[in-house]
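Here the complex is missing a single protein chain, while all its other protein chains stay put.
Up next, chain A:
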Amino acid sequence: MAAMTETAETAQTATGDPVTEAVPEEATARAGKAARHRPRPRVWRGAVLALAGTYFLLPLLASSVFTVHVPGQGLTFQAYTELLGADGFSQSLLLSLGLAAATIVLSLLLAVPALVAVRIGSPRLRPVVEVVCMLPLVVPPIALVTGITTVLRWGPEHLSRTPLYQTFIAVQDERFPVVLVLAYTVLALPFVHRSLDAGLRAVDVPTLVEAARSCGASWPYVVWRVLLPNLRTSLAGAAFLTLALVLGEFTIASLLGFRPFAVWIVSVSGAQARMSVAVSILSLLITWLLLLFLSRAGTAPSTTAAAPATSRKEP
C-alpha cells in the first residue's frame, strides 16, 4: 500500500501539468485503493461488534433461560410468581428505594446550593468545593466502611453517658438506617458534582440570576423558577446515578449489618438460586427503564419549552 501511494505521488509531482495528465492515473489509483480499503474495515467492524454482542448478550439470555427452565421439568415461571410473596423481598426493596430517595434529596440539597453559590458569588471557594466533592473517589467504599464501623464503635465505648449516644443509636435504626444515607451521600457526591457542574457550565448562571433579580424576583423564586428548570437534565442525571448506586450497593450495607435489596439477593441465593437470578435480571431491566425514562425526561421538557417560546415570537 505504501508503494501505491508513492507511485501516485511521484506521478503527480513528475508531470508538468497535474490537471490534465495526473487525473486519470490518480483516479485509477484511488479506485484501486478504495476497492482494497472498503471491505476490510467492514469485516473487522462486523467481527468486533458481533463478538462483543455475543459476549454481552450471552449472560443475559442464559440467565433468563436459567430462571424459567428447570432441567427435567421444562418451562416454569415459578421464580417470578413467587417473588412478590418471598420473605423480605418487598421489605428490602422498599428500604432500598427509601434510602435512594433520601440520598438523592440530601445530596442534591447539599450540592445544588453550594455549586450555584460558587458560580454566582464566591469563585474563590470553587476549588475547595470541587476537591471536597471529588475526594470520595479516592476512598473506596470498603475503606470508608472500616472508618464508619470504627466511629460507630465509639458510641458504646466512649460516649455512652452523653446525649450523643442516643444519636448513635438513632442513626443505626434497623427500619431506616440513617447512617447508610449519610455514607451513600458521600459516595454519590462525585457523580452529583460532575453532573451538576456540566449542567451549570452550559448555563450562564450570573446573567440569568441578575436578569431575574432586576425583574424583581426573590431569591427562592430565582432558584426555583429560573435555575432549577435550566438544570433539569443534569438533576435527572445526578438522580439516576445516585439511584443506581444505592440500589446496587452491597458493601457498606452488608458490612454494617443492614438488609437492603442487594444484601437480600445474596442472602436468598443459597436457598433459592433461581429467584436470586430472576431478581438480578429484573434489577437490570429496572435500571434500563429508569435510564430510558430519565433521558426522556431530560430531553422532553426542552422541546416543549422551546415550542411556546417560538410561538410567542411569531405574532
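Here, contacts are C-beta pairs under 8 Å (C-beta built on N, C-alpha and C of every residue); 3 or more make two chains touch, one makes a residue touch a chain; residues count from 1.
Just so we're on the same page, contacts and distances are computed from a predicted model.
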Checklist outcome for this item: Matching the hidden chain's UniProt record against "Electron transfer flavoprotein subunit beta", "Transketolase subunit A", "ABC transporter permease" or "Multicomponent K+:H+ antiporter subunit D" returns "ABC transporter permease"
Checklist entry - Which residue from A:Leu94, A:Ala143 or A:Ala202 sits in contact with the chain not drawn here? => result A:Ala143
Next on the checklist: Just to verify: which one of A:Ala117, A:Leu159 or A:Ala217 makes contact with the chain not shown?
Outcome noted: A:Ala117
Item to check | chain A residues touching the omitted chain (full complex) | outcome: 1-2, 5-6, 9, 41, 44-45, 48-49, 52, 55-56, 58-60, 62-63, 65-67, 69, 71, 109-111, 113-114, 116-118, 120-122, 125, 128-129, 132-151, 182-183, 185-186, 189, 219, 241, 244, 248-251, 254-255, 262, 265-266, 269, 273, 276-277, 279-281, 283-284, 287-288, 291-292, 295
